[in-house]
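Next up is a structure, given as structure tokens.
The chains shown are only part of the set, and none of them has been moved.
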Amino acid sequence: MRILLANGPNLSQLGHRSPDVYGTASISDIVAAVKRVHDDVDDFVTEYEGALIERLHRARTDGTAAVVVNAGALTHYSYALRDAIELIELPTVEVHLSQIAAREPFRHHSVISAVVDVTITGAGAYGYELAVLAARQLVAARHGAD
Amino acid sequence: MRILLANGPNLSQLGHRSPDVYGTASISDIVAAVKRVHDDVDDFVTEYEGALIERLHRARTDGTAAVVVNAGALTHYSYALRDAIELIELPTVEVHLSQIAAREPFRHHSVISAVVDVTITGAGAYGYELAVLAARQLVAARHGAD
């Protein structure tokens, strides 16, 4: 079973960006920490909405069992990403490092939440680990439902 | 005379995506069906807003007489796409497979409708054929106006 960690715009800059909000770990650090605990994780980072969509499409057929997605600010307007998440029909967990409800108003609304199974916000880098746990549970629940 | 069928995000996944909404034909099937009737059609499919904009720019100078565009969910927020459509100044038909006014609220508003000549929604794959007919008529009307 493979779980995909898909990261969108500006997550490549973690560690450099407002450390008080996002912490000092880079996205590589975060992914590495997750992989130490979960050896079935793939990761992907891009600044391109189109590339993120293509990667999700590929997940439909490449053996990916579940998706953990941090879409960065695309979260707030990319209905194209939303469509991609919805059509691949895989268990999906949305994760945000910060508590987006406590930040600028434009960050309060996620256009993808309605089509993901689980959302986890504000837990920092640890949120990725919680997200993988949630994803694994979603996969188990689907199989249990068969 | 060449007519460009330009398709945006997630249309590459037609046939896999909610068949009750979008039907079982792939975008290739749809394009092939159109081409059987209209032999002067070019097609283009991309997940990238930027690539769609570049393709439209090219249409301004490559002999394209009219454009049929299904921008997928970019329809609802891509003002950059809107600008591209407006500046190429070609007859343009917007087409959507589903009746977007009957779906989620965010699909009710198209940011490109105001700069296309004709919009056709809800006619499924057949909508592409109607769109090419409309495009052809628009070209004829422009020439007639000369």
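A and B label the chains in the order they appear, each numbered from 1.
Simple rule for what comes next: a residue touches a chain if its C-beta (ideal position, glycine included) is under 8 Å from a C-beta of that chain, and two chains touch if they have at least 3 such contacts.
Being a predicted model, the structure only gives us computed values, none of them experimental.
Taking the 2 displayed chains as part of a homomeric complex, how many copies does that complex include in this file?
Number of identical chains in the whole complex: 12.
The rule is short, and it goes like this: only the chains that are shown with their structure count from here on.
Which bits of subunit A are touching subunit B when the two form their complex?
The touching residues are 48-51, 53-54, 57, 60, 77-80, 82-84, 86-87, 111.
Give the list of subunit B residues in touch with subunit A in this complex.
Touch list, subunit B to subunit A: 8-10, 12-13, 16-18, 46-51, 72-74, 76-77, 106-107.
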